[in-house]
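Removed: one protein chain of the complex. Kept in place: all other protein chains.
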Amino acid sequence: MEELLRVNNLKTHFFTKKGVVPAVDGVSISVPKSSIIGLVGESGCGKSMTAMSIMQLIQKPGKIIEGSIELEEDNLLTYSKDEMRNIRGNKISMIFQEPMTALNPVYTAGKQVREAITIHHSDVSKEEAKQKVLDIFRAVGIPEPERRYNSYPHQLSGGLRQRVMIGMAMVCNPKLMIADEPTTALDVTIEAQILSLMKDLQKERNTSILMITHNLGVVAEVCDYIYVMYAGKVMEQANTFELFKNTCHPYTYGLLKSIPKITAEKQRLYNIKGVVPNLMRLPKGCRFCPRCDNAVKRCFEEEPSLYKIKSVVENSGEHYVRCFMHEDSGVKYDE
Amino acid sequence: MEDIKNINTLEELRKEYEDTEAEIADSDNIWDKVKNMIKSNKLAAVSLVVILLFCFCAIFAPFVAPHDPTLQNYDNVRAKPSSEYLLGTDELGRDVLSRIIYGSRISLVIGLVPTTISMVLGTILGLIAGFLGKKADFVIMRLADIMLAFPSLLLAMVVMYTLGATLVNIFIALSVVSWAGTARIVRSQTLSLKEKEFVEAARSIGVKDYVIMIRHILPNCLPSLIVLFTMEIPGSILSESSLSFLGIGAQPPASSWGLMVVNGKQWLFSEPWVAISPGVAILILVLAFNFLGDGLRDAIDPYMKE
Partner (left out) sequence: MVKEFEISGGNFFGKNKPKVHATSNVNISVMDGETFALVGESGCGKSTLGRLMLRLIEPTSGYVEFEGVNINELKDEEMREIRKKMQIIFQDPYASINPRMDVYNIIAEPLVTHKIYESKEQTKEKVKELMAKVGIRPEFINRYPHQFSGGQRQRIGIARALALQPKLIICDEPVSALDVSIQSQILNLLHDLQEEFKLTYLFISHDLSVVRYISNRVCVMFLGKVCEVGDTEELFGNPLHPYTKFLIDAVPKPDPFLRKENKQLLQGEIPSPVNPPKGCRFHTRCPYREDICKELEPELKKMKSRQIACHLVKNV
């Protein structure tokens, strides 16, 4: 599969008065064309910051200090502000968790989506733009598009608002859509609708989606390939089926064992002991080792690299794990 | 691989993280926030120093003032500022500087006492209105609306004319007039705090209403109240000056700054220092309180920025 976006060894650090927070600390991600990639992890792991870095929406005191972000050959980090503005909403778009705060409450839904068109395509007339908006409203499943065009965000339900956001993100036919916890604030039955919509849109328009979430159920449902992040680094990455069938990293494994499953037998939930470390005081060795059941002395002193291991599921691409337990299994990931 | 599980290290590291969580957290303590403000906001820090200077002068006036503020000297009327009389003398030959220093007592007391009274009154009424709602809310808020609709200076004047121009009456006048603003703010804070889950928790425990108001709601209104306090003080000082200017404030021989301005205004163009010096004193003190209030508000209660 051709590669659409490649993030190489990205480091985004926050220089605060109390110390440096290495929110994203050497993350490499590859998003192929026409696929759905999952970035999964708990709060503070750096997944949202990775997305913001790709969109170059990082504000002070944060700064991208290392790495490259290549969109089909061009390194986005070399772009000027204007060039980047041309990319946002146009080639790469983003949708957020809280559609109420992401949509401006004083403008109608239609006007906001229309704006997404007119700022990138100044040659399009208002009428044409409105037609495009109505088209995309239909495509995202908004009933009565003409009426909703003139609705204000507060007049729409959570699910509809999210559809408007998706419409705004898709209206310029972006190559990549970044979805940051798009369904976390939605009800279960609405979440299912939105996830199904995103899958359909992805197929129809050949867009790639970078799905950022803490919900392992969501990534299992929609993603082709998953990156598991913890404390600013990627701990494990694999094809979805491979990751769930052959979970290698103790963190991923612990995470999967600790979530209650609607399908499983009642068993006492596993606890990953301890808490997520404060990024300003990271342990010397592996970031996960204080909470790891398999930790040995070496883990406290050295940080492991990403090691490639043999996939169990056929034709599922590459599986990498950041753990000394799998060091001998194979090739080191060239970071 | 040798499995030397370093259990001590695991436990220690875990404890360390729990501790760092606490250390790194931004302090919620008001005093710490004030200290932070002093470090970062120069204007507020300077203002605080100025206010403290005025307070010092007020308390230790007999030691700070170079001359007796009531000593009249008909040979030296409206003298230019000199090394002996740093700000010159007024229309009765009294040292302007000393009168300003002694006058700071009146201004500060007038600034602090009515403000305190009106804030206490406003807080109590605002809490009751917000928490109990319905009739209490209706009555108190309509009363507040009426108070706010009246031109406050006029009301103060009416009170002063009726009760007579004494210091205590000035306190009463200024307190009566300005409780409504505080009440409104406290009421709206109470309304939003009332819905918070920790208040629901207190009710589910069986805590009585008035205890909830004092233990849960009031402390959370405190940051806003502190800021409001520093911003209301200049209002009181200016009101007193206006009242004195109109002749119903402090009475001679007291040396309130407002009174000094009144008495000196006829010589504004010939011997300006007589009227301008006290005027500048008012200006400096009011500005200082305003800047301090801004600084405190930014540091303590960012939600009040409107």
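Every chain is named by a letter (A and B) in the order it is written, and numbering of its residues begins at 1.
Heads up, the rule we're going with is that a residue touches a chain if its C-beta (ideal position, glycine included) is under 8 Å from a C-beta of that chain, and two chains touch if they have at least 3 such contacts.
The structure presented is a predicted model; accordingly, all values stated were derived computationally and were not measured.
Q: Out of A:Q59, A:T189 or A:N315, which residue would touch the omitted chain in the full complex?
A: A:T189
Q: Among the options A:Q131, A:N206 or A:N271, which residue touches the chain absent from this view?
A: The one listed residue touching the chain not shown is A:N271.
Q: Considering the whole complex rather than only what is displayed, give the residues of subunit B touching the chain that is not shown.
A: These residues touch the chain not displayed: 15, 18, 21-22, 25-29, 196-198, 200-207, 211, 215-216, 219-220, 222.
Q: Provide the residue numbers of subunit A that touch the chain removed from this figure.
A: 42-43, 157-160, 187-193, 195-196, 214-218, 220-222, 240-241, 244-245, 254-256, 258-263, 266, 268-272, 275-276
Operating definition for what follows: only the chains that are shown with their structure count from here on.
Q: Using Cα averages as centroids, what's the distance between subunit A and subunit B in whole Å?
A: 50
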